[in-house]
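Left out: one protein chain. Kept in place: all the others.
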Amino acid sequence: MTDIPATNPPSRKKRISRLFRDLCSSPLGAFSCFIVLSFFVVGIFADFITPYDPIKIDIRNKLTGPTRDHWLGTDQLGRDVLSRLIVGTKVALYLAVTSVSIALVIGTVLGMLAAFTNRWVDWALLLVFDTVRSFPGIMFALTVVALFGPSVNSIVAIVVVSTFPSYARLVRTQVMSLRNAEFIEAQRAMGASLPRILRLHILPNVIGPVLIVASMDVPLVIGVEAGLSFLGLGVRPPTPSWGAILNDGFTFIRNTSWIVFAGGLPLILTTVAFTSLGERLRDILDPKLRK
Amino acid sequence: MQTSYPVVQTQDLSIDFGAVRAVKNANMVINHGQIMGLVGESGSGKSTLANAIIGLLPHAASIAGGTLSFDGRDLRGFSPEQWQALRGREVSYVSQDPMSALNPSLRIGEQMVDIQHWSKGSLDAKLKRALYALEQVRMPNPDGRLNMYPHELSGGQKQRVCIAMAIMARPKLLIADEATTALDATLEVQIVKLLKELQADIGCAMLFVTHHLTVVEALCDEVTVMYHGDIREKGPVSDVFSNPTDDYTRSLLNCDPARIPEKCRRLPVMSDPTLKRLADPVLDKTRIDKTQDPILSINNLDVTFTKPRGMMDLLTGRAARRVEAVKDATLDVATGETVALVGESGSGKSTLARAVFRLVAAQSGEIRFENTDLLKATPEAMRKARNRMSMMMQDPIGSLSPRTTVGAAIVEPHLISGASPGLDLQQEAKRLLALVGLTEDFAKRYPHELSGGQARRVGVARALALNPRLVIADEPTAGLDVSIQGEVFNLLASLRETMQLSILIITHNLHVVRHLADRTAIMYQGQIVESGNTEEIIRAPQHAYTKLLLAANLQAQH
Partner (left out) sequence: MIGYAIQRIGVAILIVLLAITALFIMIQFVPGDPANVMLGPRATPELKEALRERLHLNDNVFVQIYYFFIGVLQGDLGADLTSNRPVVEILAEQVPYTAMLVLSILLVTLLGIPIGTYAAVHRGGAFDQISGVVSVSLIAVPPIVIGLYLILFFSVQLKWLPAIGAGEGSFGVIKHLILPTFAIGLTWIGYVSRLVRASVIDVLMQNHVKTARAFGIPENRVLRRYVLRVALPATVTVLGVSIGFILSSAVIVEILFARPGIGKLAYDAVISRNYPVVMGTVLASTVFIVIATTLSDLLNVMLDPRSREQNT
């Protein structure tokens, strides 16, 4: 067999770099890309770049505002806020990557299942998706925390269960509409097997919208963590997380508003960046298919 | 009625579409009560010109020069209020796609009352006017229709509603922009007849934009021919059509398969008007091999669609709804023969084709391909069969996977059937592209970068990849400009000569059938009502529906 990349469009690398260029073409897009990349970099190398030990307590120095030693000041136990924020990035990154990928995989599998099985199984699956969606998320979150104790993995479980239905529904809708598309019929007329059609013709068309949902889910994860940590049900202290920092800051908001202000910044930047990215992706993917 | 100004007058009118000049220095006059045909292929600028008269140019377009006046009034400086006063009262518009022209969330009556915004009458008076308009367009059950929603009406009825809305104010000018193009031939005939009667009744002028030359001949007094933004010719229809002075017009008329009475094996096309070759009966006879069994033999085929029962149906014990798409169909295609399956939308012809490839399930009957009954075939036998027959689907661009390049798509049949390891796919792609007259660089393009005609050729290339014995082509000429139709026709005609191909062509275009098909079968509501030698059927149709179909399609013949 020769080297025509049979049914694959120009090589992966070229497509990804082209995507990058499109994404970064607007100032907002470039900014978002930058933030997202920083998020990953800081999250991965967090432990190496903190100026101070994030959990080291130094009561004498508590609740200072920004100083030359502590750029973002200290919290009520004298811990350096900047270091805690940096390590908090690691936590956020772990949460984002784990929950989104698990939910994505579960949702895609179930969505495909729903699209290809008979009407009754499909109906039953839809019922499951609807039920999960109708379950008040916060109640579920509280119950999981009550069951398994507050921890990072509890948050992952909560987010996965809350978000997989949206992936499943999306995949199901996309696959169902593609199933009747004329080019799929042409494939069947040529005798292509189902696995082949799935792999080469359906999956590539489904991945786009799924990625968009995934990028919008990252802010959701971060939000859930912030909310739960705020209730004291999130990540266990003394591990710093953005939500925990906000919680601490809120308790002492009358003393210094600085912690809340600074603590919220990386959160806002990251969530806005991911959401903009998602919107950009949506704009890019759509007109391309429409000519 | 003494008026000094013509209804529409343009002088050196130019309209730009972004950087492109869509209409160049157009000079056109439409007089009161005159029916003007505006003819051209896609991209000629005819729709742009029509849209300018009613002030509905899209954002990207603007008038770049010249004058445009309606009944003596300069339209170029019109304010929104002036346009509002004009539209629906003095000028009205019927658009191409009746399916989407009506507001889906409002009843017909409500929309027709909305349109009478200029009238200060009571709601009752407005409803009466709407009712009268529906009666004028011969709408059955006009009273009931007023209360219905658009999705409850058929395509033809929706178009009648659109026309009724257009005539309610007894306008001075009615613009019909490809108003009949999307309709079946028999329906088109009715609507054209209706328009002619209405025009006589109301005395309005009409601007009829179309690329169907036969309709222009039947309906219009004057005709204007456009090409790439220029007006190439204008004048009374009878003059222009019998003695065109302009080259383009002449080619356009000569290349219309409808206007070529003799059967041809090559049709003239715009790029090469001398290409016309008459059919050779000897060649035709030798092409067909009647000594063997027919390569495709469909016998007593039944295809029924059952709408699955929903929850409520189960509870109320309602039976499932069934639609019999194909009833007891019998059809043969001999080796080397070209058979046409003709019918209008809903006749079941596409379903029959899809049944051959087992894309839909058949309830009973048999489909024999090269002596294998496809309906009872094992997956292995089916796979072998698919190597020797292929299908070209209706939507040229839609039938190609959007993320696959042309080059990859046309060699895909090799990959699916298990290509022989020595096969050089790149070479193969080149060969197939050359076969259908496309250059090598097309291999890198994506479906959305192709024109309709190019995509059609790619479909042919893909269908021929495995050197099939039988090709089923579903509406190969639909949606194409007349001259591109000729090119596709020539392609198929030459291929069947060189490759000894048997073709089953599914179409509603009787002109292509006339030139291309040896035998024809007419399908109506799932049943094959008549079949036989093409020339005989055309000369002496037996079935009532056949006669209707021929009359609607072959107007140019008399």
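Just so it is clear, A and B label the chains in written order, and each chain counts residues from 1 on its own.
We take it that contacts are C-beta pairs under 8 Å (C-beta built on N, C-alpha and C of every residue); 3 or more make two chains touch, one makes a residue touch a chain.
Just so it is clear, the structure is predicted and the values come from calculations on it, not from any experiment.
Note on the undisplayed chain: of the listed residues A:Gly78, A:Gly223 or A:Pro237, the one touching it is A:Gly223.
The chain that is not drawn here is touched, among residues B:Ile54, B:Leu173, B:Leu253 or B:Ala443, by B:Ile54.
Interface note: of A:Gly137, A:Gly208 or A:Pro237, the residue touching the hidden chain in the full complex is A:Gly137.
By the touch rule set out above, chain A reaches the unshown chain at residues 28, 127-128, 130-131, 133-139, 142-147, 219, 222-224, 226-227, 230-231, 243, 246, 249-250, 253-254, 257, 260-261, 264, 267-268, 271-276, 279. Although one chain is not drawn, its touching partners on chain B can still be listed: residues 54, 56, 80, 83-89, 92-93, 95, 97, 100-106, 111, 114-115, 117-118, 149, 151, 162, 165, 310-312.
Keep in mind that, in the parts below, only the chains that are shown with their structure count from here on.
Computed centre separation for the pair chain A/chain B is 48 angstrom, with centres defined by C-alpha atoms. Residues of chain B that touch chain A in their complex: 308, 354, 357, 359, 382-383, 386, 390-391, 393-395, 398-405, 407-409, 411-413, 415-417, 419, 421, 423-426, 429, 446, 448-449.
Interface residues of chain A, counted against chain B in their complex, comprise 1-9, 119, 181-183, 185-193, 196, 200-201, 204-205, 289-291.
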